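This view holds just a subset of the chains, kept in their places.
Letters A, B and C mark the chains as written, and numbering starts fresh at 1 in each.
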């Protein structure tokens, strides 16, 4: 949880100066260019910036995918070429924004947050920037290679309506992919919650508590990703942007429904986790009660007996009981009766 | 509580591809077709899809009931024949939606959630999809056989206004049945709460806590079913849809009132359960206090006495007390006085 | 607290079928008819339904009071005669509604909830239905005989403006009576809180906790009665209904202010009770600390001493100390110093 680090290193600099504020996790940037029409598909795996600019000239739908943002110049060149506002480029590079939608007339700028595939801790989300133009979509990610692989495969195979639709539909497919990403994370959270439930019954310890808080933190992160997304999709689905065609709206509304479903399930999870915290804390008290009962039973049984044997260990000259032959077995009788009586009392109080 | 499972298995697939996401619990699908006019009633128990399509042709009111959704093709055929939008069919098969109302002009699409009859744990709700056309109502359920039995009986007997009214009134009767289902569940919850209250007084243990959380979870589920239903009924009762006639609105408003009553009672239950949690937790502390008192009383009584008898168990050569004849009974006197004094102190502190 | 019982026994029946859902507490129904003009007053104590219908014919203001709802036919006859909608009659008999206001054009239908006079537990509210026509007011109650007695006395005596005003002013006087009922209940709650405060200081035990929760429950009930009433009065005071004359509005607004005052005081009470819960729970911990201190002081004093006397109780042949004549008194000196030293330490730690 490095919330404090790298939040924004640009403090004190004038606006418009581009600077990447995340932490680079890849060595090289992946630049990928895809051009497609309903019938054709063309993909450049390791593109140069020039390759990408050529794609822009063609009338075909273009999808330019930038993975890795630490080379500021690449982002700047692409941005300048597509006529992107400097503040948008700044936002692309400052990777700690909450999801938002901005309409710049010629293009829409969308920020999403997704959990990096393969990260099982869910303690971080990655910023994904989409720029949706008339016949192009630009995507900028930090290290989320793999997130859009299935989508690219569907494009390549040309099944479904994906290829015959425009940039808005491709953007919808991306939004859908990100929400699917949330569903995956929630499924994994659900499993975590189930295994926590078992732990709680069997062997609740301090790790249980930390697991509860880890899950709470993940839920918090997901909430922060999905709430603004829901609002944004609500705005999009009202169809105010000219870049989103009427026919795509119903799909946007479908994703919107899914985000509500995510939010609903998150609330349930949060509630269940709170209940678990209660159970965990009260199990601590229960445990203490168990320990105290054992201590009390043992002490209460033996402390009086020890006193009695202490009495007959005294060295007084005149202790008449000591002389009697039947005294020793009689004392044993008394002590055993006393012990049995105490045990009976404990049993009545349900301590045993 | 398998929240994590089967939430949505379609991740990564294109929209429009139909796939059932619940867990089939029945072997075969029940297809039932009912045709009625104010004077006539016709019912096919084990209908084929073709039978159902014939019903559609008649001018009489038709109710087609599909129970069991794992045969995707049946749903698809019926949907296609009645001109249902593919996304609606998808929603019917993805059985984890929250209640909603969508107006498609020719028909209304309503999702409801009900507790399966016979399930006494209330840890799951079932999705019920209604499609309300001009003279037909389609219902899709997973396994809720039995929910609409009483309604079907009323139709068959032809009592009341049910047969003489249209599709909107039949849909109202279904909504009313579902809200009645909630009342049944709440009545059972109310009994659970009452028996919890008795448990709390007599023998609060860890099961009490889990029962409290089971009830809290059920309340949560019911809340999630009834809140959106209330909103939906609020929209319906404003009479904006042409498929709902003026004369039916007053009945819709009646169901709306009932949902508010459900919500109100749920809030009360939640409050009572929170109070119970407080009582349970403080009873743990009380219990601990009781145990500690016993331990302290016993220890405080006997530890000093044991010290005293220890003193006269020492083997010093010159211990003048040991020689006196009256010393032993005198010591007993001292020890008994000490013990009685302590008991008096405990009694004054209300520990005994 | 029988929240679970009798909530609504009509499950599965068609709408419009009248059924009383409360629990009858009186043997016979009280039917009372009052006719009055500014100068005259006429009252039938044990009226028949026919008597009441005659009252309706006169031009004078009529107040028909029905106490006891288990004879469904009486309610039905009166309702039919006054042209009351069947769903309103149903609501009158289903006595678990929250307060509401419905405008049926010819008459207003108002549901109120009041605490039955004489019930000191405040764990239940009674439903009171008012039907306000042009020159009549109908009231239906379950068992609340006595609530409107003072009002009837004022009518009989003819003091104040009551007799010279119409049905709306009579209804206002009833609303005012119900809010006065709330003030009475709150006054009694206030006394309960004061006596709780004393208990908390002196002898907090488990009953204290249950008393706190009993009061919390009563506050909850009152909240549920008064919040919707406030909204309803807000609507009424806007003067949209033709049945409420301009001159009465200012009185309605006065009752509205009083409901706000009730709500305000309730919030304060709730806050005070939460504070009490904190104090109670921390007093449990404090109590435990006291007990533990006693145990620790006693143990810490005597366990080391018992060890020492144990040492000189050993039977070794060569223990030089045992032979010295001054050894025994010297040991006492050592032990007393040790004990005094420990006591000094405890006193410094404020344990004594």
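What to note about this one:
The working rule: a residue touches a chain if its C-beta (ideal position, glycine included) is under 8 Å from a C-beta of that chain, and two chains touch if they have at least 3 such contacts.
Computed from a predicted structure; not experimentally measured.
For this homomeric complex the structure file specifies 5 copies in total, of which 3 are displayed in place.
Note that only the chains that are shown with their structure count from here on.
With chains as nodes and touching pairs as edges, the resulting graph is an open line. Seen as a C-alpha superposition, chain A sits on chain B after a turn of 70°, to the nearest 5. Where chain B touches chain C, the two copies mostly use different residue numbers: shared numbers make up under half of all numbers in play. Distance from the chain A centre to the chain C centre is 44 Å, each centre being the mean of its Cα atoms. Multi-chain contact residues of chain C (touching two or more other chains) are listed as 313.
Residue ranges of chain B in contact with chain C, taken from their complex: 150, 154, 159-162, 173, 176-177, 180, 183-184, 186-194, 197, 250-251, 254, 257, 260-261, 264-265, 268-269, 271-272, 275, 278-279, 282-283, 285-286, 288-289, 292-293, 295-296, 299-300, 303-304, 306-307, 310-311, 313-319, 351. Across the interface of their complex, chain B is touched by residues 1-5, 7-8, 11-12, 14-17, 85, 87, 90-91, 96-98, 100, 206, 209-210, 213, 216-217, 220, 224, 277, 280-281, 284-285, 287-288, 291-292, 294-295, 298-299, 302-303, 305-306, 309-310, 312-315, 319, 321-325, 327-328, 331 of chain C.
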